[in-house]
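What you see is the complex with one protein chain gone and the rest in place.
Here is chain A:
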């Protein structure tokens, strides 16, 4: 039964729009220019501050995801593909527009372009304009490196999250692309998630940060002691680490002397078994930290605190947990630590 939505009072229209999922809003925006204007106005008026827009750019397709407070996972709202994929994918007849063909598949509009890079830019601009949002996060493989500068030039606010993922289609390593990200002044202000495969002899000798989170996995063999000491992050997690026990002792000395001052959580998962026998002999152990946090159970907190406790020169304590395959350092800087939990 049809429902003439545009004849409803503004309050009703606003309420209905507020109940739509982001992908439904984008789909509806393609109904007409008038509807698009209306949806756009609605989001300009009531900016959903908690919504985050992500650009995903891989191989030869792009998509826009929106994360809302209603959903645990981002919702894909729009995607751009090469025109050659149109015939076998779209569930509906393609609609010819000025610069692309529009299809509809898996509950979202798919725009097919001759030039998918332009298409990716266009869908991000479209969604960002519709929802009145900046691009919050970027997920790319090595083909999408161009998007970092494109985003940081298109908006005043810097990209908050950058994720470089592996591209299975290539045998070769992404040394050059990872190097571009690491050597650039700043790419993102909060998250660096680096999953690209790099060659065994890849090395980086600069500084990275400041930002909040640095996650390198599964191949963090390239992270050296110098790198670790020069990473300016609150949370550092490295998988496939090749750091040695002497490296860790050096790092802890550096930390005790006030180095890596913002660090709150460090987790290293080792590529090979590591022998931590008598590790504590070289540490000046102190009494356990006294930490209270209402958000976690006493048992959980006890688990975290129960380890090797060391102290920085300014009195801040940290707990070390270790095993043949991992090393964890939790620094008890309460205000910062709470943001990480």
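As a convention for this text, a residue touches a chain if its C-beta (ideal position, glycine included) is under 8 Å from a C-beta of that chain, and two chains touch if they have at least 3 such contacts; residues count from 1.
Basically, contacts and distances are computed from a predicted model.
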Given the choices "39S ribosomal protein L13, mitochondrial", "COI1 F-box domain-containing protein", "Vacuolar protein sorting-associated protein 26C" or "Skp1-related protein", state the protein name listed in UniProt for the chain not shown.
-> "Skp1-related protein"
Touching residue (missing chain; options A:20, A:172, A:257 or A:286) = A:20
Tell me, which residues in chain A touch the chain that this view leaves out?
-> 1-9, 11-12, 15-16, 19-20, 24, 27-28, 30-35, 92, 95, 102, 104, 107, 109
